[in-house]
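As you look at this complex, bear in mind that one protein chain is not there, while each of the others sits in place.
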Amino acid sequence: MEDLQAIVDGIHAKLQPRLGEGKVADYIPQLAHVDPKKFGITVITVDGKVFKAGDSDTPFSIQSVSKVFTLTLALGKHGETTWNRVGREPSGSAFNSIVQLEHEEGKPRNPFINAGAIAISDLVLAGHTPREAIGEIIRFVRYLADDESIAIDPSVAKSEQATGYRNFALANFMRSFGKLTHPVEHVLGVYFHHCALAMTCTQLAHSALFLAAGGRNPLTGHRVVSEQRARRINALMLTCGHYDGSGEFAYRVGLPGKSGVGGGIMAVAPGKASVAVWSPGLNHNGNSLIGSLALEMLAAETGWSVFD
Amino acid sequence: MEDLQAIVDGIHAKLQPRLGEGKVADYIPQLAHVDPKKFGITVITVDGKVFKAGDSDTPFSIQSVSKVFTLTLALGKHGETTWNRVGREPSGSAFNSIVQLEHEEGKPRNPFINAGAIAISDLVLAGHTPREAIGEIIRFVRYLADDESIAIDPSVAKSEQATGYRNFALANFMRSFGKLTHPVEHVLGVYFHHCALAMTCTQLAHSALFLAAGGRNPLTGHRVVSEQRARRINALMLTCGHYDGSGEFAYRVGLPGKSGVGGGIMAVAPGKASVAVWSPGLNHNGNSLIGSLALEMLAAETGWSVFD
Amino acid sequence: MEDLQAIVDGIHAKLQPRLGEGKVADYIPQLAHVDPKKFGITVITVDGKVFKAGDSDTPFSIQSVSKVFTLTLALGKHGETTWNRVGREPSGSAFNSIVQLEHEEGKPRNPFINAGAIAISDLVLAGHTPREAIGEIIRFVRYLADDESIAIDPSVAKSEQATGYRNFALANFMRSFGKLTHPVEHVLGVYFHHCALAMTCTQLAHSALFLAAGGRNPLTGHRVVSEQRARRINALMLTCGHYDGSGEFAYRVGLPGKSGVGGGIMAVAPGKASVAVWSPGLNHNGNSLIGSLALEMLAAETGWSVFD
Partner (left out) sequence: MEDLQAIVDGIHAKLQPRLGEGKVADYIPQLAHVDPKKFGITVITVDGKVFKAGDSDTPFSIQSVSKVFTLTLALGKHGETTWNRVGREPSGSAFNSIVQLEHEEGKPRNPFINAGAIAISDLVLAGHTPREAIGEIIRFVRYLADDESIAIDPSVAKSEQATGYRNFALANFMRSFGKLTHPVEHVLGVYFHHCALAMTCTQLAHSALFLAAGGRNPLTGHRVVSEQRARRINALMLTCGHYDGSGEFAYRVGLPGKSGVGGGIMAVAPGKASVAVWSPGLNHNGNSLIGSLALEMLAAETGWSVFD
């Protein structure tokens, strides 16, 4: 399918003049020092063909994109009881808002805002040590991407640990409502580490392929989750994957996706392909500005949309 | 496709024992006096086949389902500038919340919460009299459903006008921020009347068919909106169509849809079919309890979902 | 007490260079067109001596200062049951906020924010026509000030009626919770009219004298309210009299007081005197900027404070 390579190349070319737009996350040095003009895109079709352009094989900090993987793990361990601990509604608020938590007694709205992902880390811990839980997460992502080289950047995790006051606030707040079962430090240890996963666009697209293919990795043949669960994770990404920019993303792109403040976005065209884009500059909702545009162009040119 | 008729009949049969569950809207007598055990379902495939069961040809008050039609009209008149007046994000709040309006200076989050639909009524007015605007809306819905018998129930409109204090509050609040351009009474006149449209499941499914078929009514051949706009209206229904139960509906049903407090839900399986269900008892988010279940069963049994 | 005249003259003189500071309320023409350099002050001691300076005998729109009079009337009619309809806590919010109303089901925090004063208007109506209730309020204020010339400015009332969308929003919102017993138009008719009372500083100080003298007008000898009720109205003015600037006013001035967007402030030094000041420019909380300063200077120079 040479067309898809042409489309990917075209997107890369058309976005060149705009690279550098947006605001790079600067709350830790490791994110602040990334070259704002980096741009990568990888598309992998469900039959295993890979189309890529730009810095698609440069690792970056996937940050909140990792929340899709920990949610999948938590659902595997706890099934539908996961939803006793976290809702599945868009929050209507910023990614790190604490207001909703006070009004709803410490139960986060969904697993993709910070508070919700912290609750999911608590579920992934499930009585294990943080080290064990982190190990399990890494193994799971390597398995999804079929790539043993994927690793956590320890300096990113350490920086988050040292300055992540807002996340300490969220975790302690939930703890005060009895909504965490492990010590705050353990839960945040897991959370900060999975956010510090470093991956390339190509690795990320690989790891999302099971969501584009009904829950089964079409390359390895391994079933990761049931077809129903794959659909439901896609639904959550569509309604909640971009914080208070989720409606906008659904409107413009029309594909389930999850963004991170490192500038990555992982998206899924069910039955067709998985996609990962990366560009560090963020828009006012904290989602990659150029990355969102790239996905909008891709959706427009391929006609991929869950809405027709 | 006899299967589909069997599925529809099966849903009707399986839900019989549960009819009457939920809480019928009781803020006006016209809604309160509806038989809580009514249940109708109509599915129309894009090739025009109709499958129905139960009270699918009994008219009911479509209430907020009508917001999809007025949004479509407003987009036709004002194009993308519509979004200067109303956002397209899930609100994270109840259908009639005013809190978000205060924090965001009178601009509603999306066109499907009450405040947003009132802003859309203002846009549909566009300098005309309320009578003219209401006439235009009726003609549009009749055109979509290809059915000249569709009408507004004047007693419902009158009751809402007499007791709709919350909507008067929302409209006056927006007016205080300069966000309405017509008199509050005119805007609410339009709003209360389009909410008072009485339609059957079959009429409603007919009128939604263009959204299942890329913007064109496949039965008449008329193009209603562009393919892109159809996709985008579907996206809005998926992220915002069920108030603060939208995430739940996407998770369980996986189809774009819009509910009303009359107990109706209109849903779209893009490329496949449009659906309307009706059952008056509501869940705690104000969406039809049995209607939501019926759609969940339909999606499960047909495999229709935008997410795979 | 020639000292007091000297103090009053001194305040007048010292504030001359600052007259015109602040932002004159401009939401209706009648307020917007007031000369921003007007300044008046009248102090009346409990033994009946009057000390005044500047434009102390020029009538101005007392606006929310009138809420003290309607609260006093409502307490006279309904006693402590008044508090079933309105709280007595500072709101922590702006004078016209609707957020708290949504969270607390339509019961306003206190009688001095707009919503609370609207609830009080409903209580003053008590089955009468708006005209009768307005007549009763005028008679009451004339009786307090012992001055038959006090009147409502009908053009102000009419303007508020035509443009007071926010107040229509508040009233309809409360109505939607069943918290008003008369038609919204009647309640707001009373509310807009009492806010449109035009009074001079001297008239206003006269009318507040009963609150400085244990509930009895020391000039006429008439008991207006019990000693306990006078204390309690003073307490409400101190904690809630200046919206979300009430703490600031207590900190700086240390006297119970009530402000209005017309630039007036009525204050009480219990056992000593009543005071009224007027200067149209408002601070960011909607209280008279120069008027607040004048009262701070008066308190500092006389040593009047409830806090020592």
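List of remarks:
Per-chain residue numbering starts at 1, and chain names A, B and C are given in the order in which the chains are listed.
Criterion: contacts are C-beta pairs under 8 Å (C-beta built on N, C-alpha and C of every residue); 3 or more make two chains touch, one makes a residue touch a chain.
Keep in mind that this is a model prediction, so the values were computed, not measured.
The hidden chain, counted over the whole complex, makes contact with A, C.
Per the touch definition above, the residue from C:H12, C:R109, C:R175 or C:K258 contacting the chain not shown is C:R109. In the complete assembly, the contact with the undisplayed chain comes from C:S91, out of C:T45, C:S61, C:S91 or C:N217. By the touch criterion stated above, the residues of chain C touching the omitted chain are 87-93, 100, 109-110, 214, 227, 230-232, 234-236, 238-240, 244-248, 250-251, 254, 256, 270-271, 305-308.
One chain is missing from the display, and on chain A it is touched by residues 97-99, 101-103, 165-166, 168-173, 175-176, 184.
Everything below uses one rule, namely that only the chains that are shown with their structure count from here on.
For this pair, chain B with chain C, the centres built from the Cα atoms lie 47 Å apart.
Averaged C-alpha coordinates put the centre of chain A at 32 Å from the centre of chain B.
With centres defined as mean CA coordinates, chain C is found 55 Å away from chain A. Counting only residues that touch two or more partner chains, chain C has none.
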